[in-house]
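Here is the structure we will look at, set down as structure tokens.
A single protein chain has been omitted from the complex, and every remaining protein chain is retained in its original position.
What follows is subunit A.
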Amino acid sequence: MEDYKFLFKIVLVGNAGVGKTCLVRRFTQGLFPPGQGATIGVDFMIKTVEVEGEKIKLQIWDTAGQERFRSITQSYYRSAHALILVYDISCQPTFDCLPDWLREIQEYANIKVLKILVGNKTDRHDREIPTEVGHYFAKQHEMYFLETSAKEAENVERLFYEIAAELIDQARSKDGSSAATTAAQRQTDSGSIGLGFSSLSAKAAQSNCCSGLGLGNNDNASGTVGSNNTSQGG
């Protein structure tokens, strides 16, 4: 058996060119790839991380944004534990497409899936989407929110570690307490999670430091989100 406690699947979606592949490369290989071609279908990468003393295997699925790959990428939503929805803060159209992406997620993903909205390319100076706008949109749709730069490696580690920590909490609370959570419970509580996560990102913006992942902040909320866990014994 492989040496890990949990296996989580994370799927990145969003328009072509917003930087999904760069985010994944930055996180898994620690580099910003120069001029690689557009992703075809799906790409697949694995990284094992350690969170709260547990070895976690992250399966990261990078998808192609173009319409013609949709029927391939859709098929991966169902088994995802977390979905990262990415837009480009310097490109309004990528933000305008978010509702379409949410509709897809609604249709194909597990209702309990963890959703994270990511505004990428914060290093660029021609910003078109103010942070508050992204933040507000995320809050409205009960998503976590974070702004990143794959180029400057800003908030990239944090993004994935935060997701891993949240998914661990979900898996644990499912093991421990009763797994059944009513929809009503989920709804009221996930609002506060959204706040929790985005307040973290606000904090990160102030301190600009990734070492304190603020893992504790989600404790109260975690029990109610539930998950379609895939904890594999190691």
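By our rule, contacts are C-beta pairs under 8 Å (C-beta built on N, C-alpha and C of every residue); 3 or more make two chains touch, one makes a residue touch a chain; residues count from 1.
Following the convention adopted for this analysis, contacts and distances are computed from a predicted model.
Asks: When one chain of this assembly is omitted, its UniProt record names it as which of these: "Origin recognition complex subunit 4", "Conserved oligomeric Golgi complex subunit 4", "Trm112p-domain-containing protein" or "Adrenodoxin, mitochondrial"?
Replies: Options "Origin recognition complex subunit 4", "Conserved oligomeric Golgi complex subunit 4", "Trm112p-domain-containing protein" or "Adrenodoxin, mitochondrial" narrow down to "Conserved oligomeric Golgi complex subunit 4" for the missing chain.
Asks: Given the contact definition stated above, which residue among A:Q29, A:T48 or A:S75 touches the chain not shown here?
Replies: Touches the omitted chain: A:S75.
Asks: Of the residues in subunit A, which ones touch the absent chain?
Replies: 37, 40-44, 46, 59, 68-72, 75-76, 78-79, 107, 230
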